[in-house]
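Data block below; observations after.
All protein chains of the complex are present and in place, except for one that has been dropped.
Presenting chain A:
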Amino acid sequence: MLVSKTPRIRHHGKLEMVFEPRRGYTRMPHVFQQPPLKASRELYQGDDPTATVYVMESSGGMVAGDRNDITIELLPGSSARIIQQSALKVYRSHTGDTCVQTIDVKLAEEARLEWMPEVIIPFAEAKFQMETTIHLANNATLLWGEIIAPGREMRGEVFDFTSLKSKMKIYVEGELIAFDSLHFIPENMNFQELGMLEDALYVGSIWLVSDKADRLDLREIQEELNVGEGLRAGVTRLAGNAVHCRFLGVNQWRLMQEMKRVFSKLSALI
């Protein structure tokens, strides 16, 4: 087998986005992008001042030791919706190096951010670490979603990755109100065990922070959840006007459909 002597140059994607309100609409006057990360220009739906921006990963996926750093800042009163163009694929770590993704978000007063859930797919023997840190000022609004796949399930690749570490921290006015830390090492874990994922393969999370959170009837939301047939879900109240929903699903499509429904419903309520 031929082995290239020159080490592959690692990708270090960077994306910095700053949003602010200008003449009635939220604009993105500052954006810095370093390949393979790229952002679309702002898009608008009718009179809605919310800027919708697509985030793209032009390399097609992360490979051993690649790094993506995303920072998002919303200045007071701005409103943005960010959509990932496709699932994030993390390839096999042939060198043993870990792929790292960091997302740092800062929301100023009265700012509002929605980050639509997309799937993270760690391939067989992938090593991935992601850290998302979100700081909210008073009266800021956040709706955030993410989905972790067990691998390329359609190819029979289920929990064949080497390691996946995910840390999600949400601070409101400097106080840490939620810290979700997963550390999956399939080799050392039995995901089917009672209390673990059991029959589920996909893990979905929605995070909401809003002044209006205390008015949400969580029992009603819980009872409306379209669960069963391989999907389990729950909703709970976090400290500081925040709500968390967790979804554990056997089937990706079914989990995504239900998460999208809950996401839109919550978006309309806050």
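Here is the rule we go by: a contact is a pair of C-beta atoms (placed from the backbone, for glycine too) under 8 Å apart; a residue touches a chain by one contact, two chains touch by 3 or more; residues count from 1.
The rule is simple: contacts and distances are computed from a predicted model.
The listed choices are "Succinate dehydrogenase", "Urease accessory protein UreF", "YbdD/YjiX family protein" or "Cysteine desulfurase"; the UniProt protein name belonging to the chain that is not shown reads "Urease accessory protein UreF".
Screening A:109, A:175 or A:211 for touch with the missing chain picks out A:175.
Touching the missing chain, out of A:144, A:159, A:184 or A:263, is residue A:184. One of A:82, A:119, A:209 or A:235 touches the chain omitted from the figure, and that residue is A:235.
Residues of chain A in touch with the missing chain: 165, 169, 175-184, 189, 193-198, 200, 203, 218-219, 222-223, 232-239, 244, 246, 248.
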